[in-house]
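Note that one protein chain is taken out, while the other chains of the complex remain in position.
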Amino acid sequence: MGMDLGRFIKSPDFEIRITTYRDIFQVEALEHDRFGEEYKKLSAAITMSKSDLGKMGLKSGDRVRLTSNSGSVVVEVKESKRDEPGGIAFMVNSPWSNAIISGETGGKGIPEFKNIAAKISLAKEEITPLEKLVPGMQA
Amino acid sequence: MLTVMELYQLLPKTNCKKCGESTCMAFAVALLSRKRKVPECTPLLEENFKKQREKLEALLLPTAGAEETGLIVHTELCTGCGNCVVACPVDVANDPKGAAIGRAPSNDKVIFKVVEGKVVASNIKECRRFGKSKVLCYACIDPCPTGAIEFV
Partner (left out) sequence: MVTCTGCALLCDDIEIVVENGRIKEIRNACRRGTSRMKGCVNRLIPSIYQKPSDIDSAIRKAAEILKSAKSPMLFGFSNSTCEAQVRGIGLARKLNAMIDDTSSFCQGMLIEKVLQKKFRTCSLEDARNRADVLIYWGSDAQDSQPRHLSRFSYFPRGESRQRGYEEDRIAIAIDVRESNTAKICKGHFYRIPLKGDREFILALIDALSGKVPSYDTKKILELAGILKKAEFGMVFAGIGLTYSIKEDTGVLLTLGDLLPNFHIMPMVGHYNMRGFNESLFRETGFVNRVKFNGNVIHEDKYSILEILKEKRTDALLVIGADPLLSLPGTVVKHLSAIPVICIDPCTTLTSKIAAVTIPCAVSGVESDGTAVRMDGEVIKLSKVVENNYASDEIILNRLMEAV
């Protein structure tokens, strides 16, 4: 426990780039129940390469806070199963990634879904619940 | 594809013989062919081997439903894309107007079909890996991006 506490006291911020993608299992969960646990589990996550996780002192299963100019959200971090060169983090399209995506488009109508600048740090809080992400939505 | 060495590396490697096999390598071979189960290695049940035991079980568990011929579909990984249905040379030969040209199988002579979004294998005796003139065919394994098909 002492060690864990130490991790939080330090809890440094790191600058990362995130790109979004689609995952068939998450889409399946969406079609079935977009308010369900499976959809949340497969959506509220960020995947990074092993080397990037190492550099940031994070491990698979940690909860992290992602903060951009547009918002902030707590998700789970996962280690990529692929052989990634690192430098880019991945999130599926969902309300959790949308929480940190800018609405700035230069008037062109297309947000930067594929290139999000954010800060990442270890978080004590629970994964942000869906209701908190959606203005005006009743649970 | 899962190998004997991968399994062996996770065993205690003491050749203690408690499982009844003469060496840990022999036990690994028996694990791979699903003749033995992970808990039969009693030293693995000790706390200091917990991680290795979990890893072994994760590697071996989903194959519980192996066909007698050794073909396993990990349905939890399968996306139902049908690449294997179309790429299998037996399916191509047996269903030239259906599976061979990318359409749903039009008869029951094919090996692969997709049911409820996941692939189901039947007619496994037709598979080129079995029978008298067997060949080590990878035609269903290579086109699968999620590693959902395995032969053990």
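In order of appearance the chains are A and B, and numbering begins at 1 in each one.
Here is the rule we go by: a contact is a pair of C-beta atoms (placed from the backbone, for glycine too) under 8 Å apart; a residue touches a chain by one contact, two chains touch by 3 or more.
On a predicted model such as this, the values are computed, not experimentally measured, just so you know.
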| item | value |
| --- | --- |
| Per the touch definition above, residue among A:41, A:55, A:82 or A:124 touching the missing chain | A:82 |
| Touch residues of chain A, complete complex, unshown partner | 17, 19, 21-25, 27-28, 31-36, 70-71, 82-85, 88, 90, 93-95, 98-103, 105, 107-115, 130, 133-138 |
| Positions on chain B where the hidden chain makes contact | 78-83, 85-87, 89, 92, 96, 100-105, 113-118, 143, 145-146 |
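We adopt the following convention: only the chains that are shown with their structure count from here on.
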| item | value |
| --- | --- |
| Mean-CA-position distance for chain B and chain A (Å) | 33 |
